[in-house]
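Here the complex is missing a single protein chain, while all its other protein chains stay put.
For reference, chains read A, B and C in written order, and residue numbers begin at 1 within each chain.
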Amino acid sequence: MNLSATDLCLTVDGVDHLKDVSATFVPGRLHAVIGRTMAGKTTLLRVLAGLQGVDSGALTRQGADFLKTPVWRRDTAMVYQQFINYPHLDVFDNVAFPLKRAGLARDEIRRRVTDSLARVGLADFERRKPSQLSGGQQQRVALARALARGTGILLLDEPLANLDYKLREQLRDEFRTLFSDQGDTVVIYTTTEPAEAMMLGDVVLVMHEGRILQTGSPQEVFERPATTTVASIINDPPMNIFTGRIGSGQVTVAGFQATHVSAHLADLPDGTYRFGLRATDVGLASAGVEGEVTFVEISGSETFVHVAVGETPFVVQIEGIHDVALGDLVKLRLRPERLFAFDEEGTLQRTPSYDLTSVEGR
Amino acid sequence: MRSRLYPVFKYTMIALWACFVAGPFFWAMTTSFKDVNGVQGGATYLPWLQYEPTVVGWRNIFGGAGGVDVMRPFFNSAVVTVAASAVSLVLGSLAAYALSRYRFKLGFIKNSDIVFFFVSQRIMPPVVLVIPFFYLLQWTGLLDTVLGLVIVTVALLLPIAVWVMVDFFNGIPREIDEMAMLDGCGPFQTFVRAILPNSLPGLTVAAMFCVVFGWNDFFFAFRLTFTEVQTLPQAVVALNSSIPPWWTLSAAALFGVAPLILLALRVERYLSKGNLSGAVR
Amino acid sequence: MTQLDIVDVGHSYRSGAEEERWALKPLRLTFEAGKTYALVGPSGCGKTTLLNVLSGLVRPSQGHVLFDGADVTALPTRARNIAQVFQFPVIYRSMTVYENLAFPLQCRRWDKARIDAKVRQVAEALDLDDRLEQPARRLTADDKQLISLGRGLVRDDVAAVLMDEPLTVIDPQLKHSLRRKIREITEQFGPTVIYVTHDQYEAMSIAQEVLVMKDGRAMQQGTPEQLFEAPSSTYVGYFIGSPAMNFLTLDRTDGHVTLGGRPLTMAWDMPEGTTECQVGIRPEYVEVATEPGPNTFPARLRDVRDHGPQRVLVMEVAGGLVRAKVPREDGVPASEEFLVRLPRAKALPYADGRLVLHS
Partner (left out) sequence: MEALRRHKSMFLLPGLLTLALIIIFPLLFTIRVSFSGWNVSNPQLDFIGGANYTAMLHDSRFWASITRLVLLAGGTVLIQYVIGFGMALLVWREARGRRLWRVLFLVPMMTTPVVMAAIWQMIFHESLGPVNDLLGMLGLTKVPWLTESGPALVALMTVEVWQWTPFMFLLLLAGLLSLPKEPFMAAAIDGAGAWRTFRKVTFPLMAPVSVAAIIIRLIEASKLSDSVYVLTSGGPGSATETPGYYLYIQGLRDQQTGYSGAMSLTYLVLMIVTLTVVAALLARAFKLKGAS
């Protein structure tokens, strides 16, 4: 029942939308595809759904060539980023539409529609038209339609991207329950938000410029990002990446005082490296290197302070909401024991250890 | 312009134009209740005050002695209009859907060229087409038949249907098609079950244009049908060619344009909602 | 720079509706000159109505709008000298960038030299000075929004700049830099800014003061920090912050406030005689404790949500759900049952859904 992609390539007007994409999608697991906008996530979903062809590569399901299967026989449901429903049908008929196409009996249709509308919390909205619903409710209808069929493949293309953040938070929590038991369904979920991928994914695939850069469990990808690009995609705000040197037992980062090499970097040969440090591992302190605040963002319950130290930009994440004025001079302190080391091509060399009390989450 | 004079200016202009627009109808209406006495003395407008109204004109067109029968031409016009419009709408919607949703490429010919081919047929003057059509219908035995007239009228209406519908379909998100296919509909089912039900405003506008241009066609009917299948415009114009019994002509003319005026009253809201705006851009 | 006062303004789109159903319930607000304010709330909360009242598009059913003390309630938009940036970028399609920026000044019949100097000054601040001669319609959406902002800034005396969800159609990649640009520019020129958005992040990142609205009412006005640290109601506690503030229902035994039978001390006292008492605490301040102590309660772990650098622990405390945000390096409690501490200073008392005032 696996869905396997091998070396999928698609170039449109000279731009690679998919480049050598190979992946195996397994039933019963939620695959979170994370990447920035235009990374090729949507294209990948459209290829899997059969809405888009490829230049080369293979797609197989149960050993059969899936590329030759037309859309309407792929046993696939999809939820779009925009809230797409049939405008002329009410909520009940929207959800019933694919079931009727599948030729189910009336009673069975009614049972399934009622059931899936209840699961998304829209039991009382059966006779409303989509245009009479809020954005969040419309997206729930789309979700109910996708779930009601119980298809073998369920594709979700940034389903929360167009919702208010409070609603996004709420639905994200609900998704954890909704998708916790997917039986034999292959679920693929795209997102631009690291927290969403981490929280929902059983498997995380990191995409960038049409390529899959890394595949693994959320923990693996987050704690061992294969390259600097992965490191910046899987962190929000993106991981601070800067150049530094290791030499004679000291780490030197431009502008900062040299510090002792911490244990996890000790066995690296001397030389120039790219270092990564999460925004949570840079702190504002009373002593340290001075920088100027260029911008302050507040996201949920965190304050992100953008600081320029000479030419190097840093993002500092502080818990809670704090008033920091633009143009202020602040002092930064780095936590050397939390440095990720990459070589000059950006390939991961060493990671800080997380094995303190770590227990597999969930 | 925001001065107090602006409303005066505005409603004066509206009123003047309204008089001009309504004038011919008023004239036809008042004339249709005249007889020789009401006409011969020069222009008169108000019944009872200026002339003695009669219904002789109206009686004439409904088979009164010495008049003409308009019911048969009316019926012919209706059949030709409805049939040609229906064929054009069906074929036009299908083609428009294809042109809106799929990419065609045949050498240097692309979608926009095909759309242009359809729409450009409106440039053909009827008089250029009518001679070849005459011989074509003569050879196929369709001259002076409803079927023959329907076929050539489709050539007039199909471009209109394609023109309106391509732009209307372009305004419907493609994701709806994709969703329907994912939901198990083949391409044809997708069109019928997901797209057509959402196209009623567009179909209404297209249908209205087809009916208007179909009903109002004169030249094809004039040269390709004679005695068997006379259409309403032909019948009215035939009245005009003889020494004008103005009252009969007026009554027949009003009878001939009435159906579409009623149609205009019904579909106005579709038209002004801006459903056409896509087609114009 | 103008101070805007909203005096008992209320509005209903249908006349004769009872006040409970008004789009905007009568309220009194002051927007100080030169400050940036954000109006935030879910759709239908009245924020857009309030903006339209300020711009003159909506004439309120009651109350007065004062610009620097002068009553402008009856004045049309054109006479109010405000600027507005809309959701969808609005530029004069047929004009160049320069002509767009000069347009409001031409309407005011400034002389050419003065217009030129002003337009160039504003264009430079907006980083548009190298594209002045380009047709404005060729610019990207974010630059078009800057032009809209610029059309307000060229007028020295502009009363206020109103922004109606200006980032809606901006590419996510560019939202960040446009937000930054807007903040820089408004700090440089210092107009009074009213910024409407449904996005809390945006509101708090851009504004000095945030006004949270719901169902046509102003729920709380304050700096982002105030909204976070001391939400005036359970609604604001829920609406601001992610995950939302935790609220747990309290009991009263022998005059003491208790949670699940154990005593709880809060930042300040709950007055006597309140019917529904709750404690509110941010997930950031809930601590996993290793040993029993004051304000420490047994918890049962329900779920762990991995957000990356932090994890959110969802647990049951005294019959209610509590979320705690813990750094990743702290790991996850080894057993399902453990203790949590609610630090006194961060545990706020709520009575009937409203924050109890510190006496």
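Assume contacts are C-beta pairs under 8 Å (C-beta built on N, C-alpha and C of every residue); 3 or more make two chains touch, one makes a residue touch a chain.
None of these values were measured; they are calculated from a predicted model.
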Sole touch to the unshown chain from C:Ala83, C:Leu139, C:Met270 or C:Val288: residue C:Ala83
Given the full complex, what residues of subunit C touch the hidden partner chain?
-> 55, 57, 76-78, 81-84, 86, 88, 90, 92-96, 103-104, 107-108, 135, 148, 151
So which bits of subunit B touch the chain we can't see?
-> 1-2, 10-11, 13-14, 17-18, 20-25, 27-28, 31, 39-40, 42-43, 45, 91-92, 94-95, 97-99, 101-102, 104, 114, 117-118, 121-133, 135-136, 151-152, 154-155, 158-159, 162, 186-188, 191, 212, 215-216, 218-219, 223, 232-233, 236-237, 239-240, 244, 246, 249-250, 253, 256-257, 260-261, 263-265, 268, 271-278, 280-281
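Note that in this section only the chains that are shown with their structure count from here on.
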Among line, ring, star, complete and other, which best matches the way these chains touch?
-> line
Tell me which chain's centre, taken as the mean of its C-alpha atoms, is farthest from subunit C.
-> B
Hey, how far is the Cα centre of subunit A from the one of subunit C, in Å?
-> 27
Would you kindly tell me how far, in whole Å, the mean C-alpha position of subunit C lies from that of subunit B?
-> 56
Could you tell me which residues belong to subunit A and also touch two or more other chains?
-> none
Within their complex, subunit A touches subunit B through residues 49-51, 70-74, 76-78, 80, 82, 84, 86-88, 97-98, 101-102, 145, 149
Within the complex, which stretch of subunit C touches subunit A?
-> 42-43, 171-173, 176, 179-180, 183-184, 187, 198-201, 204-205, 223-225, 227-229, 238-239, 241-244, 282-284, 303-311, 325, 327-334
Listed in rising order, subunit A residues that touch subunit C in their complex are 36-37, 134, 164-166, 169, 173, 176, 192, 194-195, 198-199, 218-219, 222, 234-236, 278-280, 294-301, 317, 319-323, 326, 354, 356-359, 361-362
